[in-house]
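Just one protein chain is left out here, and the rest sit where they should.
So, subunit A:
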Amino acid sequence: MLEARLEQSNILKKVVDAIKDLVQDCNFDCNDSGIALQAMDNSHVALVSMMLKADAFSPYRCDRNIALGVNLVSLTKVLRAAQNDDVLTLKAEDAPDSLNICLESPSADRLSEYDLKLMDIDQEHLGIPETEYASTIDMPSAEFKRICTDLMAMSESVTIEASKDGIKFAANGDIGNGSVTLRSRTDVEKESSNVTIELTEPVTLTFSLKYLVNFCKAQPLSDRVRICLSSEVPLLVEYLLSNDQNTGHLRFYLAPKIGDEE
């Protein structure tokens, strides 16, 4: 039996909005530590991993591990009914056919209830090890989104070059080329615009911009984004689910383009 009350229903809404354009159906794995999700896109070159910790809910109850197989488009339709400040409650049996979603407005004079049919999704689960990345960049999420969409106009792929001077996003396309370079910057008054670059060795990798732009749909979740790079391993783009550390995280992994230098 799962019963999870989420005061900020918009967290879930944003999570679903962020990944619904990457994956179609996925399992929400509920256990006593919270609700987790891992899914890959159709071509299996990108992976999304989400953890919504039990602490984010009040109360949270999950007696047994439950996998909620959900079609994200359908879930979006239900969540569209949620107002920004609604309190959302998820309920499911131990072997559920459907997921019950309750939306309460804070003034408690409106209660909407939805049952979402679930499906059996046979998904392989990958184990993702903790990795020491050669370069870790913390930057404003809006900035990252802007760079990606801007460079998208030039090319399908972007080369990210991290060195001690800064981080350079470069795109080389039919109409010409373009690049954006960010230097690390510390603004005491406005911490949210800081750019920090941690570097153990310089890295240069090329990625599909379409996918990066897709990841940027998670931007509303958090002001900050962390980008981790190491040669020959997937890029990690991480958003926190809210500005509070204990809520959880949303991570995207993307395989680098190798041997195709365009």
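What we mean here is this: a contact is a pair of C-beta atoms (placed from the backbone, for glycine too) under 8 Å apart; a residue touches a chain by one contact, two chains touch by 3 or more; residues count from 1.
In this section, contacts and distances are computed from a predicted model.
Enquirer: Hey, which one's the missing chain according to UniProt: "NADH dehydrogenase [ubiquinone] 1 alpha subcomplex subunit 13", "Ribonuclease H2 subunit B", "Exosome complex component RRP45" or "Mago nashi protein"?
Expert: Options "NADH dehydrogenase [ubiquinone] 1 alpha subcomplex subunit 13", "Ribonuclease H2 subunit B", "Exosome complex component RRP45" or "Mago nashi protein" considered; the missing chain's recorded name is "Ribonuclease H2 subunit B".
Enquirer: Sort through A:Cys102, A:Ala142 or A:Val233 and give me the one touching the missing partner chain.
Expert: The missing chain is touched by A:Val233.
Enquirer: One chain isn't shown here. Among A:Asp55, A:Glu156 or A:Asp223, which residue touches it?
Expert: Reading the full complex, the residue touching the unseen chain is A:Glu156.
Enquirer: May I ask which residue of A:Asn27, A:Thr89 or A:Asn214 touches the chain that does not appear here?
Expert: A:Asn214
Enquirer: Which residue numbers on subunit A touch the omitted chain?
Expert: Residue positions of subunit A that touch the missing chain: 20-25, 40-47, 71-74, 76, 124-129, 156, 208, 210-211, 214, 217, 233-234, 253-260.
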